[in-house]
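Some chains omitted; the rest stay in position.
In this document, chain identifiers A, B and C correspond to the written order of the chains, with residue numbering beginning at 1 in each.
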Amino acid sequence: MKKPKFRAPKMNIKKGRKSKKNEVPGTLEYTGDKSGLPTKIEVFDYTADYYEYKESNSIEDAFDKRNTKHISWININGLHNTEEIEKLGEHYNIHPLILEDIVDTAQRPKIDEYANYLFIVFKMMYHREDGEFINEHMSLIMGEDYVLTFQESDGDVFDGLRSRIANSKGRIRNNGADYLMFAILDAVVDNYFTVMETISDKVETLEDLLFAQEDTKDITQDIQDLKREILKIRRATLPLREVVNRIEKIDSPLIEEKTSTFLRDLYDHIIQVNESVDIYREMIWGLMDMYMTTISNKMNEVMKVLTIMASIFIPLTFMAGIYGMNFEYIPELQFKYGYFYLWGAMLIVFFGLLWYFKRKKWL
Amino acid sequence: MKKPKFRAPKMNIKKGRKSKKNEVPGTLEYTGDKSGLPTKIEVFDYTADYYEYKESNSIEDAFDKRNTKHISWININGLHNTEEIEKLGEHYNIHPLILEDIVDTAQRPKIDEYANYLFIVFKMMYHREDGEFINEHMSLIMGEDYVLTFQESDGDVFDGLRSRIANSKGRIRNNGADYLMFAILDAVVDNYFTVMETISDKVETLEDLLFAQEDTKDITQDIQDLKREILKIRRATLPLREVVNRIEKIDSPLIEEKTSTFLRDLYDHIIQVNESVDIYREMIWGLMDMYMTTISNKMNEVMKVLTIMASIFIPLTFMAGIYGMNFEYIPELQFKYGYFYLWGAMLIVFFGLLWYFKRKKWL
Amino acid sequence: MKKPKFRAPKMNIKKGRKSKKNEVPGTLEYTGDKSGLPTKIEVFDYTADYYEYKESNSIEDAFDKRNTKHISWININGLHNTEEIEKLGEHYNIHPLILEDIVDTAQRPKIDEYANYLFIVFKMMYHREDGEFINEHMSLIMGEDYVLTFQESDGDVFDGLRSRIANSKGRIRNNGADYLMFAILDAVVDNYFTVMETISDKVETLEDLLFAQEDTKDITQDIQDLKREILKIRRATLPLREVVNRIEKIDSPLIEEKTSTFLRDLYDHIIQVNESVDIYREMIWGLMDMYMTTISNKMNEVMKVLTIMASIFIPLTFMAGIYGMNFEYIPELQFKYGYFYLWGAMLIVFFGLLWYFKRKKWL
């Protein structure tokens, strides 16, 4: 048995909560681990025939986007700089509790409806180009003609969307902020399918390992880690289902009739993701039973080898032991071919036992 | 232990999603694996006393079927040719998101209601004449006097229906498009029962294998594969239950009162299928426990053989060893019949232990 | 290990479906296995002070029972003769889909409400006098003044009811067709309790077998069969609960106020049956774990015997082996009482090990 290898990282079920125990509700504290970089702001302004893009490090560039003549998407990367988030909140008149949820990475997916805007929390999970798995806390505020998105750090799943806005591809430029919100969520959910593929591959790899039965590696911990991983994914996808369902049902002037069809399609996809999660959950839980039978099968084989070796040679040794005795009178010892007769008897016993084990299918 | 055999194919839970990550919603991309053949179109036009059948490779032959004086069934085989599906969609004024669902084989069963038509997605599962198991993504659009069906490729479960239309058998020719839709779904659900029979046979076969206890084959993977298979079937049948339930409840002029009774019958059948799925799910999950006890029983038998052989011959060998010692003075060695007395003692030990194991029911 | 014994019969989850794949919906095909005998018809006509009983083989004797001045119970035994069922259906104006359900033994329990009658499907399970377990598909049509019952074959649970009608015992003769329907269902449900007693006995027998731990029989299959049996019973009792609940709630002139109390009582009983089914389900599922611990306990005992025998005699054999060596100079061999000293040492080792195993409670 080798020494314990490096363990998989823990779930951040409650990370950051500790320090906030005695805080005033609504106090902003970033609870994630993606700090250090300056906050980066992207602003897209567009109508069917107008398009402007600005990148900035100053939060003031995200101001004055309400009641303009175009749709604005303001994407903020970096939540650790809570003062800037607070400034933005003041400008857009956002409740402190919402600001708290924006920077609290432990907040579960949810939707809150307000008079002038919708607030949606979700998780962006994807595989970066270099293969690393990213799980970011994200939130979104949608007003009449603007959408604010908040990410923990640089890098996301929206490059396709950016180019569709820039190049007026698809119907994005001819629709309002509600369609922009849909397009963002759609990109997020599309990436959940990719994540599920990775889980699928991991399950198949473990099943193949078990099936090959050659590895001596203990996969108990791998299975337990996979359980933890699927449960973590489920925490992101299951509440999002309710969120999308509620967006579709909301009776708000913020959401146009023609966007409903797209939201229904999004709902289809998030249900599909959740079905996959449930199936892989069952498959993963089944792996432990599968591993158990594999271990038992191996032990069975070990026992058979021992039993066959011992059952054959112990009686033979006994036979040899008989004629190693020093009694004064052992008639067989004086037989001329006694030694060879005994070899004959031993061979009979040997092949007899071989035949017996063969018949039992142990050989 | 043999080398790993060929593994069962994976579930296509999310197949095809990957490439679409950055696409405009409503972009058609066929996600299945049945490409290469030209699209084949079948058109049935009929009333109680009129019948015409046309087979074609040109999508234009499926046009102009609305507001005719007869019922039309247009069956399209082949989804990989997405341009033709798009042309049809334009002609029939179908939403791009629906067209996307038609060609997306990962789409789960569902029903969408529109003003002028119903859109239904389902899975056609059946055993082809040559025994192969087919699982096709299918969808259906039902308008006032037409039904469009979309299959991945040639071959289906509708031959009975075709002949009933052609020969005016049953009530199909005297009913509208709603009854045609029912008849299509009815043929699909009837075949689910056949699929469940196959599952039943597989479970029985594994149970018999376990019961015979002669096989040394490791069936862990077979059980895991069966789990995967029943979960896949469940993904097709469980949402269809809700679909059929909703068709029955829809308050639409598209569905006549007299068809309701037939839809209720269909609902009965899909519930029955789902009950079977649930029962076999439980039986399959139980197989792993069953296998585990079987392995343990076998090991028990192996251990008994070892224990009996070792417990009998180790003491006898010890007895022989005693009189193989070279002490100058071992009185028994000089007894005239010492050797035979020892054989007597050995036989007593031998039969005593045999009797002991017999009493313990180990023999 | 013995050869596989005769296996328990399969579930007919989908029996008969296969052949109907391409049939017109509403085509009558008997899917059970109780064919061969002629259809037998019993007709009871009664009011409070009128009683007539007729037994016949001609379906025409079941005609003209609507809008008479008495209550009629027409009990039809034999479903394989589908033409007669069709004739009856025509006379009573019954929908072909209902006739199909009547002869389809795979149909699950359900209730359908029509303007002039109720249609109820259920399963009659009971133990015949000769001990055989009978599971019959049954259905019932209740109109204003008549009840039609359909059984697969002769023999049922209604002898008590027959005599109560004949002898005007209880309140049956003073009530309408709704009370007759209740009385029929009540007799069916009362027999479910008897069936559950048999399950209870089987569970107890298996538990006792496991507890005795003497039997070498492999009961894995028995447990799996019991699982299958309880799941089959559950398929009959669980949907019937919803059926009875709905009868009680139906707002139909067919059911009189005063019968409601009796229907509520029936509902109590079917709930009670279902509770028993759930409890025995849990007990049966627990049997497999119980069996597993039993096997492990047995193996533990086998291993102890081996360990004790080997641990005692292997060291002793080694000691004897030492003095069986042929070194020229082994001082102990020349001791006068060397042999006896060795025996002393051996006895010390022997009893020392015995004491050790005793202390470990392995003896």
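Note that a residue touches a chain if its C-beta (ideal position, glycine included) is under 8 Å from a C-beta of that chain, and two chains touch if they have at least 3 such contacts.
Since the structure is predicted, the reported quantities are computational estimates derived from the model, not experimental observations.
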- prompt: Which copy number describes the whole complex, given 3 displayed chains of the same sequence?
  reply: 5
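Note that only the chains that are shown with their structure count from here on.
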- prompt: If you take the chains that touch chain A and keep only those that also touch chain B, what is left?
  reply: none
Task: Please name the chain that ends up farthest from chain A once chain centres are defined by their CA atoms averaged.
output: C
Message: Report the inter-centroid distance (CA atoms only) between chain B and chain C in whole Å.
response: 26
Task: Please work out the Cα centroid separation of chain A and chain C, and write it as a whole number of Å.
output: 43
Field: For chain A, residues contacting two or more additional chains
entry: 324
- request: Please name which positions on chain C make contact with chain B in the complex.
  value: 1, 3-4, 7, 10-11, 13-14, 17-18, 20-26, 95, 97, 100-101, 106-108, 110, 112, 214, 216, 218, 220-221, 223-224, 227-228, 231, 235, 285, 288-289, 291-292, 295-296, 298-299, 302-303, 305-306, 309-310, 313-314, 316-317, 320-321, 323-326, 330, 332-339, 342
Query: In the complex of these two chains, what residues of chain B are touching chain C?
result: 157, 159-161, 163-164, 169-172, 182-183, 186-187, 190-191, 193-194, 196-197, 200, 204, 207-208, 210-214, 261-262, 264-265, 268, 271-272, 275-276, 279, 282-283, 286, 289-290, 292-294, 296-297, 299-301, 303-304, 306-307, 310-311, 314-315, 317-318, 321-322, 324-331, 361-362
